[in-house]
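All protein chains but one are shown in place.
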Amino acid sequence: MSIEAQEKKGMSVSDEVVVEMIDVNKWYGDFHVLRDINLTVYRGERIVICGPSGSGKSTLIRCINRLEEHQAGKIIVLGTELTEDIKKIEEIRREVGMVFQHFNLFPHLTVLENCTLAPIWVKRMPKKEAEEIAMHFLEKVRIPDQAHKYPGQLSGGQQQRVAIARSLCMNPQVMLFDEPTSALDPEMIKEVLDVMVDLAESGMTMLVVTHEMGFARQVANRVIFMDQGQIVEQNEPEEFFTNPKSDRTKLFLSQILH
Amino acid sequence: MTDTVKEHKRSFYRTEMLPPKPPPPASTGVLGWMRENLFSSWWHTILTFVGLYIIWLIVSFLVQFAIIDAVWSGQDRTACLADGGREIGACWAFIRVWHNKYMFGFYPEDQQWRVLVVYAIGAVLLAFLLIPRAPGKRLVMLLLFVIYPVLAYILLYGMSSLGLPVIETTRWGGLMLTLVIAAVGIVISLPLGILFALGRRSQMPVIRFISIIFIEFWRGVPLITVLFMSSVMLPLFLPEGVTLDKVIRPLVGVALFASAYMAEVVRGGLQAIPKGQYEGAQALGLTYWQMMLLIILPQALKMVIPGIVNTFIGLFKDTSLVSIIGLFDLLGIAQASLADAKWATPVTAPTVYLYLALVYWVFCFGMSRYSIFMENYLHTGHKR
Partner (left out) sequence: MSVATPAVRENGARSLRLGLVLFFTALSYAIFYWAASRFYYGNATGLLADLGSYIGNIAAALVDFRKGVLGWIGGILVALANFAPFFALVYIIGVGLRILNWLLLEHPRPASPNPLTDRHFRNIFFELLMFTALAVFVWWIVGNTVTNLQERKIASGFDFLSATAGFGINQVLFIDYTESSSYGTAFLVGLINTLVLSFIGIVLATILGFIVGIMRLSKNWVIAKLAAGYVEIFRNIPLLLQIFAWYNVALKPLPHPRQSIVLFDSIYLNNRGIYSPKPIFEDGWGFVVAAFFSGIIASIAIARWAKKRQMETGQPFPVFLTSLGLILGLPLIVFFLTGMPVHFDYPHLRGFNFQGGMRVIPEFTAMLMALTIYTATFIAEIVRAGILAVPHGQTEAALALGLTRGQMLRLVIIPQALRVIIPPLTSQYLNLTKNSSLAVAIAYPDLVAVGGIILNQSGQAVEIIALWMLVYLSISLATSAFMNWYNAKMKLVER
């Protein structure tokens, strides 16, 4: 175990596989967007995926809860293979939370209703209990006082924190983050990252598509670099940043870290 | 710890990039497209076949009626009567006989070139106005909205001093009258609509109030009552002895009616102009009218071209209502032609309505395509 990993105290990784992708391929029309992806995610891992735009990193994590369909290969999430079976897809989505670049909060519902919608309708939870859980997570993301406002009344950073709380209310086993800070103003990025760091420290399995390299160094136990639809390099953050092996990775890092 | 056990699997790098591979054959090409869009599940497969069957029914009926079984020539009803056991489709022979009336009404045939000249000039001017990249928009606007109406009036109505015999409006009819009403409607309603739109956004309470009353009144009542009003009440409004032409009366109604709708379209454009544009213009020291004419209106009008065209489509369709108050526009003269006893057959009415539907459809569909084109054009224009 590296020193790096020891410093990230309380973030233990077990050998239980939660997501497994085997030779996954996907095309948009004729465009080959995912090429032979092989990836195994263990419980408790914090994986940061980076890469130039159009490299397929968003598509990769969107395949995990089947917002995108893969055309070849296997994806197994929590022991269930993703197929056309709608019931199984819904089961998996219940266990996999997702946070989007543009928040995608429901504008016609209050913050609290956004958080309780899925627990009430999907988990058949009594409203009171759902609200208690929602308030718990809203406190965790530090905005319990905004519970009765509408998303349109919040700042971008606040909205994104609500979106994280909304996903957490379903008590997911895996969290997917699709560029959660790209649509935010600089001063709001930190408040969202702080919440994500807290989440990582609590032992959540996370796959994060982001360019926030500081975040990667701080919490990730693995960084994946993608280009042209394939995994070009993956390693522990320390190694990845100090000693990149592939030329493409070096070029990318030099551009992003200046 | 478990962490170290998996270490070797987690560090990895690629020395050679994978080349792109072609997608699996079933997901691209015609087959892939069909799988995606027609047969994605058994339910969609059924829907596809039901849909195709309905299309087949309609198309085969239309082809059978309008082409295969159709009668293309003849002198009277006997040509279009089923006597020899043959199914009789569309009676195009009837349309051929009446076609000139459908186009020009009772306009004398030897003078019809005047109408065609008016069409031609109008078409050229319109082309300049409607093609986004064509130059000289201001000049064309002036020509189209000021000079052209006068010219068209002289050509259509006539002026003995120029050697053009006067053709009374009672003889106007058919598609020509339809186009005249629609054209007058747009030429009057656009400027009037702009005025009322400005009035409705004015800061002067009286002006605003008058504009709101005007707009909401005309938008609140059906056109047919407006036409009744203009044909029955307009003569009452005027001093004794002053009479209005039978064609002018509905024109007044149609123009006022269309103005109200146009005003709302233009208002939409004015509202969409960012406040900064007003402030910028005021900061430059422009007066109200300078600001409106030079800065705001050009942008607002451009923005609502699709809306204006859609209003015009509505206006064009609505011109058919003048047939109810006894004018012989395209629909009016067609209805009148159905009373032609010489041609009374079971297929006459279906043929006429099919033909009319086609004519109206070509105009309206063409305009709506243009409106969609402009919408896309403006949309991309704004993005840049």
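Every chain is named by a letter (A and B) in the order it is written, and numbering of its residues begins at 1.
Here is the rule we go by: a contact is a pair of C-beta atoms (placed from the backbone, for glycine too) under 8 Å apart; a residue touches a chain by one contact, two chains touch by 3 or more.
Since we're looking at a predicted model, the values are computed, not measured.
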Looking at B:Ala79, B:Ile210, B:Ala336 or B:Leu378, which residue reaches the missing chain? B:Ile210
Residues belonging to chain B that touch the chain removed from view: 36-38, 40, 44, 47-48, 51-52, 54-55, 203-207, 210, 216-217, 219-225, 228-229, 232-233, 235-240, 313, 317-318, 320-321, 323-324, 331, 335, 338, 346, 349-350, 353, 356-357, 360-361, 364-365, 368
Residue positions on chain A contacting the omitted chain are 65, 67, 86, 90-91, 93-94, 96-98, 100, 102, 104-108, 117-118, 120-129, 149-150, 152-154, 163, 166-167, 170
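Please note the rule applied: only the chains that are shown with their structure count from here on.
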Separation of mean Cα positions, chain B and chain A [Å, integer]: 51
Please name which positions on chain A make contact with chain B in the complex. 1, 5, 12-15, 25, 27, 29-32, 35-36, 40, 42, 71-72, 221-222, 227-236, 239, 245-246, 248-249
In the complex, go through chain B and note every residue touching chain A. 1-6, 9-15, 17-18, 20-24, 27-28
